[in-house]
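One protein chain omitted, others in place.
Moving on, here comes chain A:
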Amino acid sequence: MFEPAAVLVRAHRPGADIALIERALNVPDALPSTTFVCVGDEISTEGQEGFLRGHGTQVVDGKLVATVCGVVERINKLIYVKTLNSRYVAEQGDVVVGRVADVAGKAWRVDLKSRQEAKLLLSAVHLPGGIQRRRNAEDELNMRAFFREAELISAEVQSVHADGSVALHTRSAKYGKLVHGQLVEVPPNLIKRQKQHFHTLEALGVELIIGCNGLVWVAPLRPDRAAAAAAAASGGADAQEQAEAEARPPPPPTKAQLEVVCRLANAIRALTRLYMPVYPASIMSTYEAAVEQGVALAGMLEPEFLEAVVGQEAHRRGSAMQE
């Protein structure tokens, strides 16, 4: 049984987190940026024959003008303004984690913590067994058997329309309902788009889904589902077997598994507190640092451990610069 731990109350000191980062990275005062723009400032496009207008800009009277306050980023021909925090903006092909908000008329409305709710059409979900058939009226009535309201799902962005509405699909066995795990909300700016968003950490027995919209899912690994997904990917498995494997309830996780999941989730929360990018390597290095130093689960969010994480990052950057 768990013993209830004593409640620790710490006074809130404004600016303490920033002071911690500045101390560790030896940055006394943040240098003013030369490419900082404010709303309405003109962005120079001289020296560029053509350019692609990105987020945070608009063309007014033939001039490129910023609509948000931030730093101008230029990547090849793309010019956009990066703000410190903004809502997630969907791009085609992003892997996202969302919560079902509503079930209505041949589609689910999924909340992605973005500007609008995304739509998941009934025709775009993966049927158990991988069979392809036309959805009929009975499927429409049984939509709740797939996903109910307030359930978490992982999906991929199929398309983004001109007015900003997003269409999702779960046309693969690896997408679908997420159960028995922990969800961590991270500012979407900290998540980089990478080739792989599904990570299976077999050594720890944990699966990690880093959604591009800032929702990160950490759950104990389910070997039976993993096997079924692998079989489906290789193609040609028995439809009946697959349906059974997916319908079977998951075995209850052990205490050791839960502890690993909580520790990983806390590692992600620590990175969020320090506003550092969240990707598998940074999560694993934070996790390993916590295990090495024998930090308690709740102690991973205390200033002492955060300082250690920042120190590690400073060391990594220093050695990277020397190379």
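Side notes on the structure shown:
Throughout what follows, a residue touches a chain if its C-beta (ideal position, glycine included) is under 8 Å from a C-beta of that chain, and two chains touch if they have at least 3 such contacts; residues count from 1.
By definition in this document, contacts and distances are computed from a predicted model.
Per its UniProt record, the hidden chain corresponds to "Exosome complex exonuclease RRP46" from the list "Gamma-secretase subunit APH-1", "Exosome complex exonuclease RRP46", "Exoribonuclease phosphorolytic domain-containing protein" or "Centromere protein W". Among the residues A:Gly56, A:Pro128, A:Gly181 or A:Pro253, only A:Gly56 touches the chain that is left out of the figure.
In the complete complex, the hidden chain is touched by one of A:Arg115, A:Arg144, A:Arg193 or A:Arg317, namely A:Arg115. Interface residues of chain A with the unshown chain, by the touch rule above, are 14-15, 30-36, 38-42, 56, 58, 67-71, 83-87, 111, 114-117, 163-165.
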